[in-house]
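Report on the following structure.
Rather than the whole complex, this shows some of its chains in their spots.
Just so it is clear, A and B label the chains in written order, and each chain counts residues from 1 on its own.
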Amino acid sequence: MDYELSKPQKMLQQSVREFCGRQCTADHVREIMETETAHHAELWQGVADQGWIGLHLPEEHGGLGLGLVDLAVVFEEVGRACLPGPFLSSTWAATLISKTGHAASVSSILPELCEGSKIGTVACFEEEAGWVSGQYDAVKAEVSGDGLTLSGKKQLVADAAVADVFVVAARGEQGLTLVLVESSANGINITPTEGLDATRKLYEVTFDIVNVSADNVMSTGADAERALKESQQVGMVAVCAELVGSMQWMLEESVEYAKTRKQFDKIIGSFQAIQHKCADILLTTESSRSAMLYAAWALSEGTDDAERAVSIAKLFCSDAGQKVGGLAIQVHGGIGFTWEHDLHLFYKRNKSNEFLFGDATFHRELVARLALDAA
Amino acid sequence: MDLNLNAEEQAFRDDLRAWLKDNLPEHRAVDHESEEYWQHLRDWQRTLFEGGWAGLSWPTEYGGKGVTPLKQSIYLQETVAAGAPEHLGVIGEGLVGPTIIVAGTDEQKTEFLPKILNGDHIWCQGFSEPNAGSDVASLATKAVRDGDDWVVNGQKIWTSFAQGANWCLLLVRTDMEAPKHKGITALLVDMNSPGISIRPLKQMSGQSGFNELFMTDLRVPVKNQLGPTNQGWRIAITALMNERANLGASMYPFFDDAVTSLIELAKTRKRNGKLLAECPIKRQKIAQAIADLEIYRLDSARALSRLERDSTPGPEGSMLKIFWSEMYQRLAQSAMEILGDVSQLEGFDDGAWVYRYLRSKGATIEGGTSEIQRCILAERVLGLPKSY
């Protein structure tokens, strides 16, 4: 049994950290988040050149064929740098396309997504249905001639303004219908809806009778449900890893500050109240990392408890990101509450990630279902 | 024990309500950092003065009304509940004036007190420094005597209302050799003096509201020194006690608004085919928010009742401060859990929840961190030995 990262994984970790140290400093993040889309072509090209997009996808789909622990290593490090832009969105979209196994899309768009020449995102969330795809109803897919027309609205679509393609989770005759749509298609309307995390922009996307060819219908019904769910599980591993990276940053900053800041002629890190808060940040971060790594491994291995492991990681990391953020600000005192200090970048990202793919309450119910409702 | 207002208190409230109905200015939706906004607040301060609502807590001999703490609290709640503009004079009336009354010379009383009441002088408070946060007494802003002036150099932070203020109660170090509490002097500083500049301090929420203050060879006439040289710490303590007593009481309508709005949203928005208000888990969270708010209301009323009897604010103010600041954070977090993913949008309920979520994080830091407040309770209320 070995819970440690392997040597190649540690090397990967090191290379992501170095990349972020060079190309994704906090100053740079701030500049990029002030732009309209938080997408920076050069940074994006850098990410793409590293091969991180689709890292975990099969080589025949344009990926590197690595595992989800490797993906988690990358997302933890970019989380520690609060990387702005569509990395997560495009990773999710690519994963979903790959999971549908839809030959045309897999061979046409997937390699482009993996090499970063195109950007994808998933139009999935609806306010009233939340993350329960069985209740998606806001975008209808109706048969029209050889293809479909899409009509309706999706919310909280990350990075929609810079995406070349959307995977849309619509409701059709066969139930859930996953459709690949070019963002340039007629009838698509993209409205920015500013969220508290300015490093990952959110949009409302409306479909006003958008015509889609039958070739673009990737999956329907139970198959579509399975593909969407599997892609979300991968997305959750990535989000949990981002949360862990963010907590790690907060831990390092808080400890550093507690070691240097003086009040009452003493280093504040010598006060029990500060010591215990730092210890709690450590405990919470490490437990989150245990949960996240296990979820990544279990999902990669396809263990029996993988679904439970992912939900437990998401519920624990969601709560933890919140808690660690609060503790870190409190350790910093006034300065941690200013715009100048970088804490708020991470604090806000944590909040946004808390919701993404379902919050702690949502995943507790899933865990309960597995434990209580089984035959 | 009788929690009803007595006849006199009711009359006070009714008078105030009637006056507010006639005198409240229209709400102006302007940029809170614009000069127009500051003028709006200055006008309101003048209106209050002319209506006879300024200096409620002050002794009548200084132009005040000498009303009971309970009536002051009624005043605060009613004005906030009526949607009155922010009270620009809060620091002058609540903190500087009472301190001048205790420690000022006759000349200072004559010069400053009337202008606080009529709104000519708007005050801010220059205590905290970047390296003197919880440990205010370790402040480094330095003043050196030069003839009839103090010459001040240094930096202050977390100065609220500084953009709108024309006077500042400034703490400076005048004896570098003495123990830190014994080398501090309090100065009354004209903000229009050369050598003083202001920079708004942006909070993590993106708003300002606080400022940094920079002093470079600022000259302050010795006649504007408040209290004896090197005894400014006692002045600061008096001022802070007054601040803490004020802070707790006026917050109720703010949180009441928040909870009311949460309830309304829960009753109208849906998730998974049901109103939010129908979800048993969300109902628990809403009920807890309601209970929290009610406990805060009751704790405040009880503190006020004690103040009516004992008349000087004690360290119990720390209890209310801890309660409301932590309640604020619980409320903001819990509300976003109830309202769901869309509550992270700036456009959701006009960004009220995003603002509360971010702003609440400052609450356990400003005006004395929760850690400091708990030490105060342990040492001054419970009598435990001083902590390390």
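Note that in this section a residue touches a chain if its C-beta (ideal position, glycine included) is under 8 Å from a C-beta of that chain, and two chains touch if they have at least 3 such contacts.
Keep in mind the model is a prediction, meaning the values are calculated, not measured.
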{"item": "Chain-type multiplicities in the full complex (formula in displayed labels)", "value": "A x2, B x2"}
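Definition applied: only the chains that are shown with their structure count from here on.
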{"item": "Averaged-CA centre spacing for the pair chain B and chain A, given as whole angstrom", "value": "40"}
{"item": "For the chain B and chain A complex, residues of the former touching the latter", "value": "128, 130-135, 138, 157-158, 201-204, 206, 269-273, 281, 329, 333, 336-337, 340-342, 344-347, 354, 357-358, 361-362, 364-366, 369-371, 374, 388"}
{"item": "Residues of chain A touching chain B in the complex", "value": "125, 127-130, 132, 135, 155-156, 193-197, 202, 262-265, 271, 273-274, 322, 326, 329-330, 333-341, 343-344, 347-348, 351-352, 355-356, 359-361"}
